[in-house]
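Removed from the display is one protein chain of the complex; every other protein chain stays in position.
For chain A:
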Amino acid sequence: MSLAIPNGLDNTVERPGERAPLVLGDTTYHDITETVCRVAETKPSKGWVIGFLVAFALFQWLGICIAYLIYTGVGVWGNQSPVFWGWPIVNFVFWVGIGHAGTLISAILFLFRQEWRTSINRAAEAMTIFAVVCAGTFPGIHIGRAWLAFWLAPYPSLNLWMWPQFRSPLLWDVFAVSTYGTVSLLFWYMGMVPDLATFRDRSKNKYRRMAYGILSLGWTGSSRHWMRYEKAYALLAAFAAPLVLSVHTIVSFDFAVSQVPGWHTTIFPPYFVAGAIFSGFAMVLTLMVPARSMLGLEKLITIRHLDNMCKIILATGSIVGLAYGTEFFIAWYGQVPDEQYAFINRAFGPYWWAYWTMVTCNVISPQLFWVKKFRTTPWIIVLITIFVNIGMWFERFVIVITSLSRDYLPSAWAYFTPTWVDFSMLIGSFGLFFTLFLLFCKLMPVINMAETKSTLAKQYHMAHASGDQSAHEEKH
């Protein structure tokens, strides 16, 4: 049998002249359906229930904090002169960045015909949507009077008689993030429709059948539909790929278009995008490695998938490290004293602890992935990716806080101190994220069954090509 190491779970061994199988074991189409649907059809496990209750409690705490903030005013945050942006923006940029891996996996890897994406793209896209929800929360409540947030929209206002300012990066942000959220949602939902139809067709319960029936829009699996569907999927992928690059570029404009030393740099767009992919992949791994073993998806999300994602983390982590170095080089080479001071201050000023946390987590920890053993051992992967997430949060912290706390005038310098509301909201946003993610795991197809089946079909086909018909004949 040329297909796979029988029942083995290690497909990372390189066999010259052969592609490593993406689906392991003697898996059939039906096995894939069973594996994925079982997650949603069985009663939730104890671990899921506990996890959900914790996440939901944190989410509620976030809601209470937001209500308190809106009623009282943004003074409950630590935002003070001169650091008016504070943690809300740190959290915003962090969460937007997390979202990027989802679109990257589903769109860019799709365009490059990287089929190993099929079993991870669904969860990654879901992560994107939820991360954008978390991200969108912060600018919404950061504007002071959250109930007037609709003033950002270009609508014919009878109260103001004026229009938004389209030359402001902050308004570009509104368009970029909302477009990103919308297109990601369309992409995610469209990809899910055939799998929701599987859920519909398997459901025994009347209400369940009705709910999934409505969500799957009457999908039949018609070839004519599939043809248009695939075209639409490819088009959306082609639109989402530049979109994902533009979103973090525009987020970086919020900083780069200003004059603040440490912000006013042209390296920001590529550097932010690389960082976003870096943190996004780390978050995908942080979520998928435990989910994979808890939901019993080892045959579909294989060690090779984890290995590949670790390599991307290694690559983007090195880009991020290079960007840190470049920033220092340009500060020295540009000979602007304020800029030079900004960077020296980052590394050796009052926020040295944040800077070196960032460097340790983002530059040093991913380098461990040069070792194959680390790339293929799940618990080490989770550990390193958690470090990467911490590091990326600190990267945003370093950029936002250090630059604002010490700009041109020493008379305007101050040390930023977060309040308990800042801490609560950061933790609460994780609660929101995990609440949504756990609900998704329970209610939606966590793996793209249709696409995984089509890669399996290709595997069968490869078996044909090598003259070994028995591989799939045995199974039917």
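Simple rule for what comes next: a residue touches a chain if its C-beta (ideal position, glycine included) is under 8 Å from a C-beta of that chain, and two chains touch if they have at least 3 such contacts; residues count from 1.
As a convention for this text, contacts and distances are computed from a predicted model.
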{"item": "Chain left out of the displayed complex - its UniProt protein name, from \"Sugar ABC transporter permease\", \"Cytochrome c\", \"3',5'-cyclic AMP phosphodiesterase CpdA\" or \"Transketolase\"", "value": "\"Cytochrome c\""}
{"item": "Residue touching the undisplayed chain, where the options are A:S45, A:T182 or A:N205", "value": "A:T182"}
{"item": "Hidden-chain contact residue, picked from the options A:V23, A:V39, A:M192 or A:I250", "value": "A:I250"}
{"item": "Candidate in contact with the missing chain, chosen from A:I344, A:I364, A:I427 or A:A457", "value": "A:A457"}
{"item": "Touch list for chain A against the chain that is not drawn", "value": "28-30, 33, 70-71, 145, 147, 154, 161-167, 169, 171-172, 175-176, 179, 182-183, 186-187, 190, 194-195, 197-198, 200-202, 213-214, 217-232, 235-236, 239-240, 242-243, 246, 250, 253, 449-451, 453-454, 457, 460-461, 464, 472, 476"}
